[in-house]
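Pasting a structure here, questions to come.
With one protein chain removed, the remaining protein chains of the complex are shown where they sit.
Up next is chain A:
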Amino acid sequence: MKRDNNHLQPNPDPSSSLCGGSSPGKANLWEEEATQQDCGMDELLAVLGYKVKTSDMAEVAQKLEQLEEVMCNVQDDGISHLASETVHVNPSDLSTWLESMLSELNPPSFDPFGAAGKTAPMGTLDDPFLGGPAESSTLTTLEFENNNRKHQKRGQQIFEEASCSDYDLKAIPGKAIYSQNTRTQPQTHDSSSSSTLNNVKSEKRLKSTSGSHSDIFPPPPAVSYGIPTDSVRPVVLVDSQENGIRLVHALMACAEAVQQNNLNLAEVLVKQIGFLAISQAGAMRKVATYFAEALARRIYRLYPQNPLDHSLSDILHMHFYETCPYLKFAHFTANQAILEAFEGKKRVHVIDFSMNQGMQWPALMQALALRDGGPPAFRLTGIGPPSHDKSDHLQEVGWKLAQLAEKIHVEFEYRGFVANSLADLDASMLDLRPSEVEAVAVNSVFELHKLLARPGAIDKVFSVVKQMKPEIVTIVEQEANHNGPVFLDRFIESLHYYSTLFDSLEGSVSSRDKVMSEVYLGKQICNVVACEGVDRVERHESLTQWRNRFGFAGFSPVHLGSNAFKQASMLLALFNGGEGYGVEENNGCLMLGWHNRPLITTSAWTPANKTTATSTITN
């Protein structure tokens, strides 16, 4: 049979595509063929998004058959709970996914005292936790303690949106973090040791229980499966107007002129852009204006002033938080992963690299307060840059969170660290307690990429994070490569990216929020385009690139599952009816996009040499 191979992948041996007879030995025939072939991944399935080793194919087929059989024999209810209650994780890893469902339908005997569970010593909850003295000269410490040790909850309806004197720490409703099953009936906390062993979960958890599965799949090589790892350029065109295209042409031409150091031409072009932008409408005009300004700064070497005053910066951040779902998605998905990692832990410590106004934490605290068996003792270490007006903004934030903690009866401890760079941190400064006593989560939302501006900084931070022995490290980053070596490439990438982002803002209800958000993003644009060296901190990189970095630094992925996906999707419905926004699952990470263009990614990690941290007393 003539084959037209020009456009096709290399074809496997035709004889291997035909199957044998119906004898029981058939499975062995395939296994035999499989071992003769390359023991790597099945290329054809990989292109379609499924990771199955050729040598595992027969076993995967068997699992599918088993599931089919079980599903036929089980009542309809049995199947429906697989769909509605079960948490699915990483569907690309077919073998593990199928295995999870099989064990779901044929649960092994439940052993509450088994090795899988780690029992935290109950210890004396009354130990006061006093903070240590200030350490290095670059850092100052501020601490708060919540002396409220009450764990009894009274009444059903306790958690109204806690509001503080100055402004509301707006939070995603606490229930959003819970799946439908979790009983919201608060229980009195029993400090006897039996309570730790009674963490019978109503929610079924399916996870890749060991790091080894994820180790099987290293980042794909550059030339494979049709998708080069570091050069995928997703683009969505939302505006096909004639003027829009001319404007983009002009921006590109100007950037090219800058790239070639033809500053006279660049100057002429940047003025042209100004004229063209005026006649344009909507998002395109604004984006073009910001990019033009940034180009102008680069041409005239009028680099942006020192970072904005904190209060203004905070305000912009707040408006961005309100206008569009990006920050809320980031907080929500990170919190979900943290919550799951903290299951069964009695004392927890969150180290937040991106403290800002602490908007991520009320929701987590509320979720912890509602937890089966009562909340853990919650310690928060917030890290942020110094403020210029001598105000102790980190202190204020901590104070507000302490007030919230008091209202919801969560034992709370807070420490704020001011640092110019995360690389200034050392683990010894953080007063870490042994990991059997206190579980640690490290959280970073849109901060990590800044470290790429200084050589060695990211490696220092990875190393310090590992010293913290975290159960989980949650990272949210922009999904874009704005850190390539060539200016023109960065310009084009960021033009696509911010055009899409600005387009998503257009539907905002409040025009004031919208403007503030645009200013907030405009600062980023300016940094990407006009700055260089250590000043250029907006060095966004893609998930693939971060995966490589985390992998080489000795971290394994922790997968986010279908429950987080679903609730994140539902969260989006609050913004403009959800039209245009979409959540995507990517090998255990979650991405938020606008019209199918991924814009931010949440991923979670744990140090690779750790045995499985989140003790899974799975049902």
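We take it that a residue touches a chain if its C-beta (ideal position, glycine included) is under 8 Å from a C-beta of that chain, and two chains touch if they have at least 3 such contacts; residues count from 1.
We take it that contacts and distances are computed from a predicted model.
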Among "Gibberellin receptor GID1", "L-cysteine desulfhydrase 2", "Neuronal-specific septin-3" or "Proteasome subunit beta", the UniProt name of the subunit that does not appear here: "Gibberellin receptor GID1"
Contacting the left-out chain in the complete assembly, out of A:K271, A:R549 or A:K566: A:K566
Listed residues A:I492, A:M516 or A:V537, member touching the removed chain: A:I492
Among A:S92, A:Q272, A:Q357 or A:Q478, residue touching the chain not depicted: A:S92
Where the missing chain touches chain A, by residue: 1-4, 6-9, 11-12, 14, 16-22, 26, 30, 42, 44-45, 47-50, 52, 57-58, 60-61, 64-65, 67-69, 71-73, 76, 79-80, 82-84, 88, 91-92, 94, 226-228, 231-238, 240, 245, 248-249, 252, 489, 492, 495-496, 499, 562, 565-566, 569-570, 579-580, 582-585, 595-598
